[in-house]
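The chains shown are only part of the set, and none of them has been moved.
Order of writing sets the labels: A and B. Residues in every chain begin at 1.
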């Protein structure tokens, strides 16, 4: 399989993971290990206020093994996102930022205008910007031209587990991949098959948090997502069989029916 | 992961594969190796008439490594299927038979009445019967009570690559699994994600032929299916997160929005 390269950095796994919603840090560490992920996102705001499950989070992981990806969850406006991005850089030493600007508490959908404003400033300030967006291919292209390092369209609302519901628009992202940075499908997945499906349609990576952290067995689920993402990418590169409107028997002899008359039982 | 047991025999892989449509035997052998499959199905009728790609097929594989699963493809009636099943037993020494009774050359869909008639006789003759059927849960239960060793509902027409189109009915199979032998989803898959999806909904195994044999790179695709089937089963056993109508942020602090007023840029 080909490697994923974001902003010139090679990542050996096409699965990115989050750190929220785990029962405890030990389980989180074990799940991250099983996932094979190299890039791990952390909520700057939740670390800042010491939200449940976030006290000591930055110390709980071995950052020599993982690339930290601070995110701006909690920001409702561009201004708030900028503050969190800068705080994230100060806390982690990383220029990378997963940009989330989310005014809506029910569906946690991102604001395209505020995201755009924040991305413009952050790129100028030298951040490596990975914006979380609605599945809007034109917005993605504009963020690409601005210099964003990825585009991160949502498969379904964050934490909803509804799966690859925006497949139609994600297929257009994939068709336009020549004009886009890596496409990271982010949010809404529940099952590994959905992650595999995102890779098969041409996504470069997927980001998963809730589907692993809230599985009954998060470690086994992390391992399952790892395999599924690899399977999906491998299949994409292998090239699928053609789809057909009708059936196709297993040999050119068209079913090779038996001659008539037939012997009795 | 738990093992698959069919008719008392433990199979280490939940992926079963076919032998049709490969460019040559060397490629087939390599793809089978990459698939990790233990059970391999062979068309008795095509071997009998030496159809394209089937001359020497039985000699081309090392049957110490694989469990041979003769199939009755080419049979349009119960009578024809019985002849092929018996011939398959004579040729391979195996009691197992993948029962296909297919009158329709366009969609290659099985005949429920003829399949039933043939299964009844074959079970009485001591065969281990694995019938290929439409996604009809009541037919499946009746075949189970007859003593069939699996039920093999189709995801989509053979070789069509349309994917998990009969998901709704397959979900009913899975709900009724306590009354069924192993459920092997057979036919119609194109992508590994679809195989993973079948496993996640509760199938016990999948059988894939065309999707591997007609991939641009069959060996890589076989490896992808292997991973996907394992991922799907692992996820099924791990237990998924709940699905939600709305979004769910990554911590109990509900998004932890920033206090107002906000600092200026």
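Convention: a contact is a pair of C-beta atoms (placed from the backbone, for glycine too) under 8 Å apart; a residue touches a chain by one contact, two chains touch by 3 or more.
If you're wondering where the values come from, they're calculated on a predicted model, not measured in any experiment.
Undergrad: Note that 2 identical chains are shown, then give how many the whole complex contains.
TA: The whole assembly in this structure file has 4 copies of the sequence.
We take it that only the chains that are shown with their structure count from here on.
Undergrad: Centroid from C-alpha atoms only, then distance subunit A to subunit B, rounded to Å. What do you get?
TA: Distance between chain centres, rounded to whole Å: 29 Å.
Undergrad: Which of the residues in subunit B come into contact with subunit A in the complex?
TA: Spelled out, the residues of subunit B in touch with subunit A are 18-21, 43, 45-46, 49, 51-54, 73-77, 79-80, 82-84, 102, 105-109, 121, 157-162, 190-194, 196-197, 199-200, 209-211, 213-218, 220-221, 223-228, 230-232, 234-235, 237-258, 262-265.
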